[in-house]
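Selected chains from the complex are presented in situ; the others are not included.
For clarity, chains are labelled A and B in written order, and residue numbers in each chain start from 1.
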Amino acid sequence: MIFQQSLKIKTLGRGMIDCTAKVSDLVVQSKINTGICHVFLHHTSASLIFCENADPAVQSDLEAFMKRFVPDGDNLFKHTMEGPDDMPAHVRTVLTQNSLTIPVTQNQLNLGTWQGIFLWEHRFKGHERKLTVSILGDDSSS
Amino acid sequence: MIFQQSLKIKTLGRGMIDCTAKVSDLVVQSKINTGICHVFLHHTSASLIFCENADPAVQSDLEAFMKRFVPDGDNLFKHTMEGPDDMPAHVRTVLTQNSLTIPVTQNQLNLGTWQGIFLWEHRFKGHERKLTVSILGDDSSS
């Protein structure tokens, strides 16, 4: 069994958006009991990560760390056409991830208690971002 | 065909544990000949990585690099409830990976000669960590 559907997520500029509920809903819709759920982000200037989902300070601390680690407007970069956040967004993306795969168990997204699926926008401005969710498996129990 | 099973791994504090043999055994048990094996770690303060498996100095060098790169007790962080290694563990996790997918060929985990699957505990103290292994494929040759 295969289920595939795309989602659009509007970001409001740099920062994270919790997409866990939207992906969970698709797993239930898929009627797949046991398998895997693949979430793919079609962009090179935003990431998908598993972030701790209880304390919002984890998100702001990750952002603070990344900002210090990959400075905007770094003189090292030649690819600066779209501004000081252009190349840093590509570096942030390559050093994190664009796609996540999660087990599906008993027709549920089988995440850890503290794991959420977050879209991390790296550009200063908001963008409409496209995700494709693919769920593979069967309808029997494992 | 789908095979899914969870494993518990006890860590002894910060450092790496080679999980390759346990995952390989599940591939053989699954009787799946050709497909993929997905290994998922249900935590936000430990990673799964492919590490060079021959020289233990690679593990200690990776740990030394990470310790310098993401200092424990960094004043930048606000999420410090569980100690100086709390937020660094989340950063280390986001900058590495929580899940790995490996081809399955002829009912074997098809890793490179020097690739092992390592669980990297980022917290100072040991924890019981949960993995879920999902294997998808069929029983014919590719």
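In this section, contacts are C-beta pairs under 8 Å (C-beta built on N, C-alpha and C of every residue); 3 or more make two chains touch, one makes a residue touch a chain.
Everything numeric in this text was worked out from a predicted model, so none of it was measured.
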{"item": "Given 2 placed chains, full-complex copy number", "value": "3"}
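FYI, only the chains that are shown with their structure count from here on.
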{"item": "Whole-Å gap separating chain A and chain B, where each centre is the average of the chain's CA atoms", "value": "19"}
{"item": "Partner chain A, residues of chain B touching it in the complex", "value": "2-5, 38, 40-44, 70, 74, 76-79, 81, 87, 90-91, 93-95, 97-99, 101, 130, 132, 134, 136"}
{"item": "Chain A residues within the chain B interface of the complex", "value": "34-36, 49-52, 55, 57-58, 60-62, 64-65, 68, 95-97, 100-103, 105, 110-115, 136-138, 142"}
